[in-house]
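== chain A ==
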Amino acid sequence: MNIVVASAVPLLGLITEPVSVAHYLVVGAILFVSGVVCMAMKRNALGVLMGIELVLNGANVNFVAFASPYLQGEGSRSLGLDGQVIALFVILLAAAEAAVALAITLNFYNNHATVDVDRADDLKG
Partner candidate 1 sequence: MAEFLINTVRLPAWLAWSVTAGVAAALILNVIAGGALVFIWAERKIAGRIQDRLGPTRTGGKFGWLQSLADGLKLLAKEDLMPDGADGMLFRLAPYVSFCASFCAFIALPFAFDFIGQRMNVGVFFVIAVLGIEVFGVILAGYASASKWSLFGAMREAAQVVSYEVPLGMCVVVPVMLAGSMDLVTIAEKQAGWLTNWYLFHDPFTFVIFWVYVTCAVASVNRAPFDLAEAESELVAGFHTEYSGLRWSYFFMAEYGSMFLVSALAALLFLGGWNGPVPVASLLGLSEGTGDTASYFVRLLGMANLLGKASLGVLIMMWIRWTLPRLRIDQVMMTCLKYCTPLAAAMFLGAMLWQIALPGGLVPGLRRPAGEIREGWLPGPGGAFKVRSADVGKVVQVSP
Partner candidate 2 sequence: MTMRGPGFLDQLDAAVPGAVVGRNLEAIDPWIDVAPERIADVCAWLAKSSPVRFDSLQCITAIDWFEIDPKKAAKVAWQPHTEMVYHLWSTAARVSLVLKTKLPRWKSDVPGELPEIPSVCGVWRGANWHEREVYDLSGIWFTGHPDLRRILCPEDWEGYPLRKDYEMPLDYHGIRGR
Partner candidate 3 sequence: MSALPMIAGALIAAPLPVAAINWHSLFFLLFASVSCGFAVAVVAADNVVRMAFYLVLSLGATAGLFFLAGAEFLGAMQLMIYVGGTLVLLVFGVMLTAQAPLVAIKGSGRDRVLAGIVGVALLALLLQAAFSVKPWRAPAAGVVAEPAATPIGMSLVGVRVDEPAVGAPAANKRPGYMLPFEIVSIHLLVVLVGAAYLARAKRRKVPRAIEVAASVEPPASVAEHASIGRERHRSGSVLAGGRP
């Protein structure tokens, strides 16, 4: 029955079949690419910061996926606890990074009255 429906409409398989690591990886990839594009495209320093957060989250999704006991086939290896701990460190470092980046942005804003990263060209010869 399931197979019939799934074969009739391939996308329906998404909600009838259990998810696997690959699903998570796709999500992670989309987050990551969004972050990269965001970093590249935005001129607002805070926008760039948000891009970084997205990139880190994309990576985190991967770590969690590889660590999850739900998503692994029988006998396959998972990162187990290590994946979660690494993701934890990523979150902490992201918080630290956000604090410093925000401080730099505010400092930049104090000195230049703008948050446009293209205007940060003081070191240009």
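FYI, a contact is a pair of C-beta atoms (placed from the backbone, for glycine too) under 8 Å apart; a residue touches a chain by one contact, two chains touch by 3 or more; residues count from 1.
Here is how the candidates were picked: all candidates are chains of the complex that A comes from, given by their letters.
For clarity, every value in this text was computed on a predicted model and none was experimentally measured.
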Thinking of the complex as a whole, which of 1, 2 or 3 is in touch with chain A?
3
So in the complex, the part of chain A that touches candidate 3 is made up of which residues?
1-2, 4-5, 8-9, 11-12, 14-38, 40-44, 46-47, 49-51, 53-54, 57, 60-61, 64-65, 67-81, 84-85, 87-89, 91-100, 102-107, 109-110, 114-116
